[in-house]
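Report on the structure given below.
Missing here: one protein chain of the complex. Every other protein chain is in place.
A, B and C are the chain letters, set down in written order, and residue numbers restart from 1 in every chain.
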Amino acid sequence: MVELYLLLAFMIIGAIVAIEVKDMLSTVIAVGAVGLALSIAFLQLKAPDVAITQLVVEILCLIILIRATLKRDLPFSTTGRWLLNTVITGCFVAVFVIVGIKCFKDLPEFGYPIMRVSRTYIEEGLAKTGATNLVGSVILDFRAYDTLGEATILFTAVIGVLAVVRKIGRKKEGEKVEEEE
Amino acid sequence: MSREHEKGMSLIVKTVTRLTVGIIFLYGIYIVSHGHLTPGGGFAGGVIIALSFVHLMLAFGREAALKKLSRAAASFFESTGAIMFLVIALLGFTGGYFFLNFLGKGQPFKLFSAGIIPLCNIAISFKVGAGIFAIFVALVILELEVEGKE
Amino acid sequence: MIVYLLTLVLFSLGIYCVVRKRNVIKLIVGIMIMEYAVNLFFILVAYRMKGRAPIFSPDAEIVNMVDPLPQALVLTAIVIGLATTALLVGIAMKIYEKYHTFDITKIRELRG
Partner (left out) sequence: MIPVSADIIPLFVAVPLAGAFLNSLIGKKVKWLPDVIGNLTTLAVLVLSVISVRLVTEYGTLVYSVGGWKPPVGIGMVLDGLTAFMLVTVNLVAFFVAVFSVNYMEKYTSKQKFYTLFLLMLAGMNGVIATGDMFNLFVFLEIASVASYALVAFGTEKHELEAAFKYAVMSTVGSLFVLLGIVLLYSYTSTLNMADMARVFAQKGTGDITLMVSVLFIMGFGLKAALVPFHAWLPDAHPSAPAPISAMLSGVLIKSLGIYVLCRIFYSVIGITPAVASIFLFLGALSMVIGVFLAIGQWDLKRLLAYHSISQIGYVVLGIGLGTPLGILGGLFHLFNHSMFKSLLFLNSGAVEYSTGTRDLQKMGGLAKRMPVTGATNFVASMSIAGIPPFNGFWSKLIIIIAAVQAGRYGYAFWAVLASLLTLASFMKVMKYGFFDRLKERWGRIEEVPFFMKLSMVALALICIFGGVLLLGGINQVFLDRATAVLLRGTQYAAIVFKGS
């Protein structure tokens, strides 16, 4: 499990870089590095489906964000507050970790999940759905309704982006506006 | 910047793109069609298919990619994929339940198995591929407009 | 336990970024980091010591599979994250078109 700790440490450092660096492009690249480390961590945790999806989504997000930030590098005023920022971050993290230490004792130990419901999927999934990829059988058969929701969210986002980037939102008084593509 | 984009990137990039874009596209189709057997599935495959078009657009410019898949076609495929998925879900009512896996399960480890799961994968891949391409085109066009104004 | 806590640290870094930073792109980045942390947490919860990926193989009997349910849910969560990010970037670029800046201290038409 040493790899996992290394990956997590890498992700935390990457996140700090992404948050604190002033250059916009560097921010985006750093967050991309975090995402790719996450993808490797998924692979390490035996979740190949998730790893593939995370990888492709990460590439896509990176392309979109780079296109959005390219040539729009703006000066960015965080100087002079470095100490304050660090203190606030420290407090945040400390509160979360203390609460976490107190609460995570109730959770099952890492590496030993309860798997009450999931046992059904593992034992009967192949026989009942015929799909050898159990994750596939869960997302498209046992919990296909969630996937309908997921597809709908992406649909919503597409329509939303197309609606937001319209050239003209409101019609002016007495003006005839061509419905655009 | 905007004129450069109409033309695309350098010759090396274009040549490599010409070689790789077909492979990426086929890989996407493979991921979709084997979603119920191996890791992957409709969503990842759909994004890969969309990325192959995005790749084309980045290398050759907007026009080349839109010639292969126009915006109208993209939005048509997107809605069709969504409706296909919903229809598969509603067809389950023939067996009594919303989203019932009403087809035969077939032999495990075969390509044609697992009932509606491959069909759903295909529907999702249509939806996702076309949808992400549409988002990307919309953002690129917006960006070109912004740059044009400055 | 320690991996959970490290993930929580990542999550709180994301919150810090959203609360503290004053740039549109940084806000989006903060949200992305929070999403990563939550997704990672979900997969960590599903892991079994010396587990195998939940995919059957025609050749070998596979025992001790990791929990497939959270993996399916994380797939959904990743897509939701992508959709949100795409919409946020769309709005952000439109904001840039109107205001010519990503700095939200300068984007202040509204009070409150």
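In this section, a contact is a pair of C-beta atoms (placed from the backbone, for glycine too) under 8 Å apart; a residue touches a chain by one contact, two chains touch by 3 or more.
These figures come from a predicted structure and were not determined experimentally.
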Chain not shown, its touching partners among those shown: A, B, C
Chain not shown, touching residues in subunit B: 75-76, 78-80, 82-83, 86, 89-90, 92-93, 95-101
Residue numbers in subunit C that touch the chain omitted from display: 11, 14-15, 18, 24, 27, 31, 34-35, 38, 41-42, 45, 69-70, 73, 76-77, 80, 83-84, 87-88, 91-92, 94-95, 98-99, 107-110, 112
Absent chain, residues of subunit A that touch it: 99-100, 102-108, 113-118, 120-121, 141-146, 148-150, 152-153, 155-157, 159-166, 168-171, 173, 177, 179-180
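The rule we apply is simple: only the chains that are shown with their structure count from here on.
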Geometric centre distance via CA averages, subunit C-subunit B, whole Å: 22
In subunit B, residues with contacts to at least two other chains: 38-39, 41, 43, 108-109, 132, 135, 138-139, 142-143, 145
Shared interface positions of subunit C, touching two or more other chains: 53, 55-56, 58, 75, 79, 86, 89-90, 93-94, 96
Subunit C partner contacts - residues on subunit A that touch it in the complex: 1, 4-5, 8-9, 11-12, 15-16, 18-19, 24, 27-28, 31, 34-35, 38, 41-42, 45-50, 53-54, 57, 60-61, 64-65, 68-69, 72, 74, 76-78, 85, 88-89, 92-93, 95-97, 100-101, 104, 107, 109-113, 115, 117-118, 121-122, 125-126, 132-135, 137-139, 143, 146-147, 149-150, 153-154, 156-158, 160-161, 164-165
Footprint of subunit A on subunit B - complex, ascending: 1, 31, 35-44, 47-48, 50-51, 54, 58, 71-72, 75, 78, 81-82, 85-86, 89, 98-99, 101, 105-109, 113-117, 120-121, 124, 127-128, 131-132, 134-136, 138-143, 145, 147
Contacting residues of subunit A [partner subunit B, same complex]: 48-49, 51-53, 56-57, 59-60, 63-64, 67-68, 71, 126, 128-133, 135-137, 139-141, 144-145, 147-148, 150-152, 154-155, 157-158, 161-162, 165, 167, 181
